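Please see the structure below; I have some questions.
Shown here: the complex without one of its protein chains, the others still in place.
Going by the order they are written in, the chains are A, B and C; count residues from 1 in each one.
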């Protein structure tokens, strides 16, 4: 069943991205997601950006996400979850890498890691300066922030892998945690494997049931993932140390 | 749902009465009952004679109770419950009165009362000496036992009310607790009212659902009981202090 | 504070909670008790032409997600039922509650006879139970199974009595809307939806069905989505009032039933989960829920989920 949760705060994160803070907490792990239903509009998966109070960060790109952006404080969103398998922090030193809404679950992860006293760095990749998200929020947690933009309008010029490549060498993190577009994750997986660093990657797939029943979120087998891997049930986070 | 419980002991109590001891306990109060189902035979209500391990005492009088008497140690009985409202001990001094299988829930009640350090006396009424039940079990608990038989073959001659009448005067119990045939309960209720003593009476009614749905256990309204009183839901124990 | 009053076939209910047939409806005193506990209207246990003892125990089982019952339509017969209903009418008039009688029979003609006898006790409404799943061996497939047979019974009862009649439908049909349309066409003033869904609980260790009748009717939580769907389908098919019944256990469930298009809300198995006071609690919870959600009247929410 869905729980109808009221919004207590709507924060503008950038020109097309808002964070939605709810009245209640939800016991969950970073990397898990919820199915958020806007009655009459639709239901989509969203990563959990904070657990207490529950917070989602939504990029307006289509019907459901744009309807989200119409919501005012006091209105309700219908949520079921938490669903799926999240990240599992390991060791003392974490390197995070995200693109697009992918920084949302990483913020939650960074919060947990810092609480446990870990050293955390995050690489945030974006097309241009206007797309960069959450830098201040990470900084407030005491996380080292490394921005890359494709057009060089902020931070280092290039893809996020430019930043992570160097940081893997210099920081020697115990694991790399990432969420973002498929291409980015594929590049990061390769990078981590070559450097011999564990990685945990949150994959996006087309989700319908979110319950491991319908099969629509099956991911193609890869070097790491077994055949028949379901993003909603076995993921969204895949861990190199689980295969 | 029924729980299938195995018998660990079958005790002969008299020529037509046996106690059945089960492998498991059942959290319940004296005066509550269970519906016991013998698949292929039928299901009937039985008072709980002890809760841990669960014990029922059955008088063989018809199809279900006679099938009970065929059961051997190791066989199973299907039980649902506990159901209904039991006795509630009050004060320091309890007078119990029972006839027929009615002594079964009183034994459980006496055990609880003695554990709480109360003074307990029980009056056991029967037609003849052979029908008298559980005297030793009560004595072992340190309960004062007062037997009456209609033919005078054991104890005092007469009905159980002969004994209770005197004991109400001499013991001044805080309450009278009784289970037995309707006639006996009616007489005891009158006696208690006249003596100004609280009473708690366990009534027998025709039970089908045992769940307060079917209406078959409705008792006629009386001085004490409200109209629409259901033995399975509101009883089987009726308390003079609840009306 | 939301207004819970409800108009049902010309009668005003203090709230939409209706005690469902077969639950505590076996005596005038129990019907009155249900009203005192908070029901707006009460339905008597279904009564047939002649006395029936019903099935031997076990007749009910709570299987974890609902109750399964095969009481077997125990009833005192129509002649005796008249006294029961007359006394009930008397006890309910004292407190201004609505009495619904319920009848079943083996043929349309017999339905008419039983209805005519029972009507002499002047219940406010007559419910026609064409859907009891527990006696099919004796009476063949229930009348609720097809629009034709359902309409035949309805017509017969319609001619026999001048009371408003509600026909009670079964969920185990491919298209309940079609059957509702047929009985309304045949003269039904209202629809009660639904009766229990036929089911069987087997005890694995006993290697037997638990109920002595083997098959029984599912009620309670497991029935709710079936009932909501049936009420919605009936609502789309006909305009008459619906007594939406099945799995209502709290005020929010009652709200869902109203949102699906029910006029009033039947409650049965909730009495097992919460005692007789569940009737009044459900009405009170509904009021609280309406206040929180900003509905002032039942009309404001009725059928809203079908928009």
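To be clear about the criterion, contacts are C-beta pairs under 8 Å (C-beta built on N, C-alpha and C of every residue); 3 or more make two chains touch, one makes a residue touch a chain.
Because the structure is a prediction, the values reported are computed rather than measured.
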Q) Among the chains in view, which touch the chain not shown? A) A, C
Q. Which listed residue, C:49, C:123 or C:142, touches the chain dropped from view?
A. C:142
Q) Of the listed residues C:80, C:175 or C:291, which contacts the missing chain in the full complex? A) C:175
Q.
On chain C, where is the contact patch with the chain that was removed from view?
A. 63-66, 68, 141-142, 144-146, 170-175, 197-202, 204-205, 207-209, 214-215, 218, 221-222, 224-226, 228-229, 232, 252, 255-256, 259-260, 289, 293, 301, 304-305
Q) What is the set of chain A residues that contact the non-displayed chain in the whole complex? A) 1-2, 4, 35, 37, 39-40, 42-44, 76, 78, 80, 208-216, 218, 221, 227-228, 230, 233
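Note that only the chains that are shown with their structure count from here on.
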Q) Should the pattern of chain-chain touching be classed as line, ring, star, complete or other? A) other
(Q) Can you compute the centre-to-centre distance for chain A and chain B, using the mean CA position of each chain? Integer Å is fine. (A) 64
Q | Inter-centroid spacing, chain C versus chain B (mean Cα positions, whole Å) | A | 37
Q) CA centre of chain A versus CA centre of chain C: separation in Å? A) 51
Q | Residues of chain B touching at least two other chains | A | none
Q. Out of chain C, which residues touch more than one other chain, so two or more?
A. none
